[in-house]
Structures are given as structure tokens and as C-alpha cells.
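Sharing a structure with you now.
A single protein chain has been removed from this complex, and every other one stays in its place.
Moving on to subunit A:
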Amino acid sequence: MTSAVSFKQVSRHFGSVRAVDAVDLEIAPGEFFAMLGPSGSGKTTCLRLIAGFEQPTAGSISIFGERAEGVPPYRRNVNTVFQDYALFPHLNVLDNVAYGLMVKGVGKAERLKAAEEALSLVRLPGYGARRPGQLSGGQRQRVALARALVNQPKVLLLDEPLGALDLKLRENMQEELKSLQKVLGITFVFVTHDQGEALSMADRVAVFNDGRIMQVGTPEDIYQRPNTRFVADFVGSSNVLPPDFVQRYSGQRRWGSLRPESIRVASATSGDGVAARLVGTNYLGATTRLALDAEGLRLHAVVPAGTALPAEGEAVMLTFNRESLHLMDEPA
């Protein structure tokens, strides 16, 4: 099967800066794909390479089997929802949405009808006559989405689509984007630095760092079985365990990761487990996050709210199931 987007050893260097460095990537048709990473990790540059705003320094990119290098953005069947939405302030909402069809020469009646339908799709029917300046942030984003979708792209690119929205709106939009993607069956590629967003929305996630992809997998893969210290730490702040520590519990001298929610904390000074001291508690509502000091190794545990907690500074014993200790591929 042809990939929706395929990167083969793609690099994009800006002078001495390797924004994207020898990246291999296959995105399947109809997939909801997330590019996750800290700022400056190359995820946005990858998105811009797919959109055509950047050209690769080396390597080859194909979109549904067609070579994309040298093809300008306006000849790609790919549309983008920009981080700042980039709506045209001099046009009303309906003309904004119809813009793509207008420049392709679609007749006025036909393109306005299609734009109206796209607005209904993003649940903004009847907003066509307004100016972008009269809309809220969430509404502008829906317009940007409709403006991209009206062109029936093969791939929809979303650059930090929810970054500028407040928490409640963001949660609603997450669900909405997900169901929209299911209904339309279009390949969605979105860039985010929020691991919660990537895990909850995407079918597969690529974790970026320093212009390279550290790991690609389902959210569960990434979360439960990180392959490097970076992924373990960046995706959900897992406890990264040094090889010496891991050797004591698994017999293998490798880096390991242990999810905070896999650690059980008991008030005890002796018995089986890892002796530690409670150095801080952080109330998070449904859970409480504990900061622990195990002979110089800083660990975090997450326990459900309502669990009886030892006092700060008290000695505790930590236990965990052997199978929740994940061994990483990264060499010790």
C-alpha cells in the first residue's frame, strides 16, 4: 500500500543547524498522526516540508506516491491549519472558506455553497457574513479548519492546532477533531508539544528530538514502552532508572523506565522494596504526585486521591511489579 506521506532520509539544514536530520517516516492513509516534541525539535519543519514551504536539503519526500521535492505549496493536494489561523482579515468568513476554490476558478454559486457546507461541518453555520476580527479564538480556528477542508485535501496538516485555546475549549476540540477525522477519512498530521494531546488524539505518534525521530508507535507503545531516556522523560515524565539500579531488580544492566503510577508507597522502614524518603507532595485533584528520594535517586510516584499518605520527610518503602519495569534499548 502507498503511504500517505513518506520521508526517506530527509534532511533540512539551515546553515549549520540541522532542523531535520535524516528522518525516515511513513504515514498511512487515513491515519491520525501526531508529531510530538519540544520546541526546536524539528516537528514543525517536518510539517512545513510536507506542506511545501520548505524544501529538503537531502532525501526524498512523496505524498501518495508522488514525488514532492520542488513542487510548490499551491500544486500539492495538502492543506494546512496554521497555528495563528492566518485568516484573511479583508474577507468575510464565507469568502475566507471559499478562497481555495476561488483561486482554482470554481464558479461563485458553487464555491459559496461548498463553503457554507464546510462551515456546517465545523459547526459554524450562518457565520459566513462575519469578519474574522469579530470571531473568538475557537471560532477562528473552526474557520481555518473549514477553509482547509473545503479543498478536500488528501492530507490535512495542523500546526499546534489547539495551542492558543483555553483548557475547556481544547478538550472539546480534541474530541471534535478526532470524530471529524473519522467521518472524513482524511489523513491528519498534527504537530504538538503537548504529550497528553498527542496520546489522546493520535493513532500513532512520532517523538522528535534534535531533528531526529526518537520513536514512532501507538500512544500505548510510546507511553508504556519508551525506547530511550528522552522518550520516557518527555512523554508523561516517567521515572528514568540508571543501569545500576535496573540491574538489581531485573538482572540486566540497561536503562529502565518506571511509570509513576506503577510505584506503590508504604510507610515502613524495613521489608522488601526500595527504601526512600518522601520529600514532597503535589495535589493534582484526582491524584497526588509524590516526590521521593531513594538514596540520591529522585523518583516520582502518582497515587489516587484519598490514599493515606506518610508525612513529608518520613522514610517509606517503594514496591512495584517486576513487569512494569520497562527496559529501554538505549545502551547503558
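Brief remarks follow.
The definition used in the following text is that a residue touches a chain if its C-beta (ideal position, glycine included) is under 8 Å from a C-beta of that chain, and two chains touch if they have at least 3 such contacts; residues count from 1.
Convention: contacts and distances are computed from a predicted model.
Remark: of the listed names "1-acyl-sn-glycerol-3-phosphate acyltransferase", "Carbon-monoxide dehydrogenase small subunit", "NADH-quinone oxidoreductase subunit H" or "ABC transporter permease", the one matching the undisplayed chain in UniProt is "ABC transporter permease".
From the options A:G37, A:P132, A:P161 or A:G256, the residue with contact to the chain not on display is A:P132. Screening A:V5, A:V20, A:L36 or A:L87 against the full complex identifies A:L87 as the residue touching the chain left out. The chain not shown here is touched by just one of A:I27, A:A51, A:M173 or A:L278, and that residue is A:A51. Contact residues of subunit A toward the unshown chain are 51-53, 72-74, 78-80, 82-91, 99-100, 102-104, 131-133, 137, 140, 147-148, 151.
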